[in-house]
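Here the complex is missing one protein chain, while the rest keep their positions.
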Amino acid sequence: MYYIGIDIGSTASKVCVLPPEDGKPEEIMRCEVLPTGWSSKVTSASIKEKLEPYLNSDEGSKTVATGYGRISVDYADKVITEISCHARGGYELAGQNCSVIDIGGQDTKFISVRNGKAIDFLMNDKCAAGTGKFIEVMANRLGVDIADMFALAQEGHDNGSPVSISSLCTVFAESEVINYMGEGKDKEDLAAGIIQSVALKVATLVQRRELQDYVILTGGLSQSRFLASLLSNELNAEVHPMDNGRFAGALGAALLAKEKL
Amino acid sequence: MDTPKAEHYYILFKNHTDGTAMYHALRAAGLSAQIAPTPRQLSVCCGVSLIIQPEEIPAIKKLAEEQELEYVKIEGVNNPFRRG
Partner (left out) sequence: MADYREMWKELGMDVETHDDLCAVLPQAIGDVFLSQKNRPEKMDYFDFVIAEVHGVRPAELKKFREEGGKVFGTFCTYVPDEIIFAAGGISTGLCAGSQFWVPGGEQVLPPNVCPLIKASVGARLTRTCPFFRLADIYIGETTCDGKKKAYEILGEDVPMYIMDLPQMKRPEDVDKWAGEIKKLLVKAEEVTGNKVTVAALKENIHMINEKRKALMRLYKLRQNPVVPISGTDVLLISQIAYYDDPTRFTQKVNELCDELDERVANGVSVVPEGNKRILVSGTPMAVPNWKMHNIIETSGATVVCEETCTGTRYFENLVDESGETLDELIHALAERYMKINCACFTPNSGRIDDIRRLAKDYKADGIIDIHLKFCTTYDVEEYFVEREMKKDGTPFLEIETDYTDSDTQQLKTRVEAFIEMLS
């Protein structure tokens, strides 16, 4: 039996396939990411094509879909929210009880995880500030891609001269950035200020809750050591970056397919 | 009757008194009837009508005639109710 997790996020879709027996994370057969594009239905269909070998295999398969486009995966056996999937996947990646900070394309989540299950969660889903969307908008404004944005931000941070962005609203923050650009500030300092403001916004959300002893980052920005260190500073607790953090939702979905179906 | 089969069949009334009378008569006769607001597709006026089962329409018409129950018309509408 193959266990398949599909996470259709607002920006990127992630797929995870566990091997037939005793799937352990280090043996994950296949993890893939592709842009969600304009339609989660289209994405879901193209994922189905890629998964044909597993879906049609004699072994059989069980599929769990998650993410904001989860209902578009009409071939899933079960639909589970991204909260439960990130909790399960995060637990697997952390190898212990933990707090998960998931910075997604459209929202930011904070999840307390015990034994692979969410015991509490918070979501910022009303506002782009403190989400991947904010960074994307700002990177566009600076004319760089996300990877360059983080590289620049690290530089600006190391130079000790990040600008201060006080507005928490994406639209107003963009005006602030434009003002700084007009003043001739360095790109590095702008980038550092932008990422710093994201860390601050995320920390403000997270501080409403008690942190577990171990804190991890998941979602599209989870491999960033820089963002993790900024968050660690704001929260006074070590936040661990995760190289496979963007797959936490898909991995969790695959594991739940195995455990719950 | 409309073909193809519509999602819901409604029986419409001039006023709510006629609607209520028909509702009680149908229920007493063991016929199904669901009180519902008149869908926009059938009338621009708000107000009550009854959702009935298409296979019971002949029985309803017969009952209306026997008991002199007033109604305006019976019509099908393709207005599926979306749960969730």
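Each chain carries a letter (A and B) given by its place in the written order, and its residues are counted from 1.
We adopt the following convention: contacts are C-beta pairs under 8 Å (C-beta built on N, C-alpha and C of every residue); 3 or more make two chains touch, one makes a residue touch a chain.
Note that this is a predicted model, so its numbers are computed, not measured.
> Quickly run down the residues of chain A that touch the omitted chain.
68, 80-84, 107, 117-121, 123, 125-126
> Contacts of chain B with the missing chain: which residues?
Output for chain B: 12-16, 20, 23, 34-40, 42-49, 51, 72, 79, 81-84.
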